[in-house]
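One chain of protein is taken out of this complex; the other chains stay put.
Chain naming follows the written order as A and B, and within any one chain the residues start at number 1.
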Amino acid sequence: MARFVVRRLLSMLVVLFAVSVLTFLIFNVIPGGDPALRMAGRQPDPAQLERIREDWGFDEPVYVQYLKTMGQLFSGELVSYSTQQNVVAEIGKRLGRTFSLAIGAAIMWMAFATALGLYTAIRAGRLSDRLLTILALVGISMPVFWVGALMNYYLGFKAGIFPNGDYVPLGEDPLEWLYHLILPWTALSLLFIGVYSRVLRSNVLDTLSEDYVRTARAKGLSERRVLVRHVLRNSMIPIVTLWGLDFGAVLGGGAILTEAVFDLQGVGQYVAESVDQLDVPPVLAVTMFGAFFIVLLNTVVDIVYAVLDPRIRLT
Amino acid sequence: MSVKAEPGPGDIRRTGASKPLVEVRHLKVFFPIRQGFLVEREVGRVHAVNDVTLGIEQGETLGLVGESGCGKTTLSRAIMRLVDPTKGSIRFRGEDITEAGRRRLEPMRREMQMVFQDPFASLNPRKRVGQIIRMPLRLHGAPRDEAPDRVRELLRRVGLHPEHANRYPHEFSGGQRQRIGVARALALEPSLIVLDEPVSALDVSVQAQIINLLDDLQDDMGLTYLFVAHDLSVVRHISDRIAVMYLGKLMEVSPAQELYSKPIHPYTSALLTAIPIPDPEANRRRGRVAAGGGGTPRGGVAVVGGEPPNPVDPPSGCVFHPRCPRATELCREVEPPLARYRGGHLAACHHPLNVSREETVATTRDPSSPLSAGDVLPDGAAAEGSLGTS
Partner (left out) sequence: MSSGPLLTVRDLGVSFTAEEGVVRAVDGVTFDLLPGEVLAVVGESGCGKSVMAMTLMGLTRFPNARFEGTAHYKGLELIDAGEEELRRIRGAEIAMIFQDPMSSLNPVMRVGEQIIEQIQAHEGVPATEARERVAQLLDRVGIPRARDRVDAYPFELSGGMRQRVMIALALSCGPSVLIADEPTTALDVTIQAQILHQIQSLRDETGAAVILVTHDLGVVAEIADRIAVMYAGRIVEQGTVNAIFYDPQHPYTWGLLGSITRVDRARPERLPAIAGLPPSLADRPEGCHFRPRCPHEFDRCRDVPPLVARIDGDDDHLDRCWLPVEEKRERREVRPGEIGLGRKPGAAAA
């Protein structure tokens, strides 16, 4: 176990390194990627360009630039090329928003998907199962930006039931925080609920025909206990992997569309805007930030996995 | 016979110069027992297979019997390279596969198939039985249109109906599941089939059919079997040689018939005495069960009673000594080597049964003995049973 964690940490370093190098290189070879050109404004004169290059170190070899940038990133001094704001501070400002969105949505989609998956599996073949199946498929096929926009328009703008965009930090007013996030959570969760509940349904159906479920019934356990302790636990094992990956991605700023539709000003939205500007520092920082969470969650998933299924040894 | 070939492991029968198909040398498989959450410590090791050396000749059937939990499945799985050996080596057709990785094993997988002890757990619950049997055929490139015929043929051969191909595994009875496992293993016509209790869930008539089928296939295609079973009468029928295991070690290896007429190891003898006889009157006279599985003397040896052994901390000396009616101080201290008797009969016991003084005196230490075994060979005096309970 301890060895496992150490190994994962080491591999995380490797991943972060690879991701950062890749991001950096990509932005260096994109046509029009020369940051000096953008900084100098319209029709710059060569001398000015030269100065900018010298000031920012753009004239140095790529690996030196990379090392410098990374050094600045880790000492928190990295600034954006376009807005000249401190990147780490900017991400820090948005962190609460993205985390609020991700954690809430992840809990929401897991809870709903579990309930829905279990219910449809138990009622497999009946009318309620078929209707919910259709609903799940609809959920899967609706794009987030579209659902989000619809909800925003009808529930927020027209009906006024929910606030239209905006964000209230949890520390300021928890109820308002919740109230403001319900729509984004729902929009983000719909797809996941659809997918997860389908996967769970088929896992539960498989598990129900296992011999040990029969044994559990033969012991005289209540049906509820049979379902929760024996069926659900075994069916959840594969879902946990999916969940960890998706949760990691959303935490790391992957919910770009949702953030944009509800104008949450989260990390995802930040990176989207920066990509637009071909602004390397924020993109690099957010990419590493995202990769960090994905690897972290992956490790957590593996540990949870080993707890759920003792046949798996962590090495 | 005056064959003076190097007495390697498993050259007991078919003394031809051919190399055995499978050769296992000083194989050990230990399972660590870990405790603790964040920092796990190894608190002990299950000695599932503990220094086993044996060979299986091409075309031969080696029966493997022994107490439940003595390591038969683990040994079989190690030969299939489904568990990693802790020590020792495994050779298949002379090639060392102890360390072989997935890629090198790939072509060999086709040649060695296993019928698992747990028929249901080894069948994919989502796949129809037809697909399960067809899978290995397809993986190894059988033409697509031939496969369904082949599946039907295989199902028929193991005594199932071809229309069963469309069912899912959970829709079969225990014995039917077991036969599906057999059909799947036969699909590729491998050269070695490891059968882990392949007929234990079958009624005697179907059992007989399957055994006869295995027999026929062996005659037709020269198959080699490792046959693990508890049913000693079935083992006798199908095997050329039988190996008796106890607590991870080989106790006795013998030509099949001889094991029954002349068991040398007290454990083997105890096993044979414990066989239930399908005759109510005879049983009542014998009273095996009434005695709780212990203590009915018969032919000088009691049915094994006593505590089952602990594979984490195996007894010193002869692993069977705590339950052996013939045990002496020597047995507690010195592990007996596998001694070689006439006719290639091996047994690891200081106080052998059913052998004459001359035979005992003539024994030699077999090279397949465990490395930890001593050099003390049984002597004639002891063999006559003066130390026994007779």
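Note that a residue touches a chain if its C-beta (ideal position, glycine included) is under 8 Å from a C-beta of that chain, and two chains touch if they have at least 3 such contacts.
Remember, it's a predicted structure, so these values are computed and weren't measured experimentally.
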| item | value |
| --- | --- |
| Full-complex contact with the absent chain, from B:Gly63, B:Pro136, B:Gly175 or B:Pro190 | B:Gly175 |
| Which residue of B:Ala100, B:Ala208 or B:Ala362 touches the chain not shown here | B:Ala208 |
| Candidate in contact with the missing chain, chosen from B:Val151, B:Leu232 or B:Leu338 | B:Leu232 |
| In subunit B, positions touching the absent partner | 31, 46, 65-70, 73, 117-121, 156, 159, 161, 163-164, 166-167, 171-177, 179, 197, 200-209, 211-212, 215, 230-234, 236-237, 257, 260, 270-272, 274-283, 288-293, 303-304, 307-312 |
| Touch residues of subunit A, complete complex, unshown partner | 125, 210-212, 214-223, 225, 229-230, 233-234, 237, 308-311 |
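Following the convention adopted for this analysis, only the chains that are shown with their structure count from here on.
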| item | value |
| --- | --- |
| Centre-to-centre distance between subunit B and subunit A (centres being mean Cα positions), rounded to whole Å | 53 |
| Complex contacts: residues of subunit B adjacent to subunit A | 36-40, 120, 125-126, 168, 170 |
| Complex interface listing, subunit A residues touching subunit B | 1-2, 206, 209-211 |
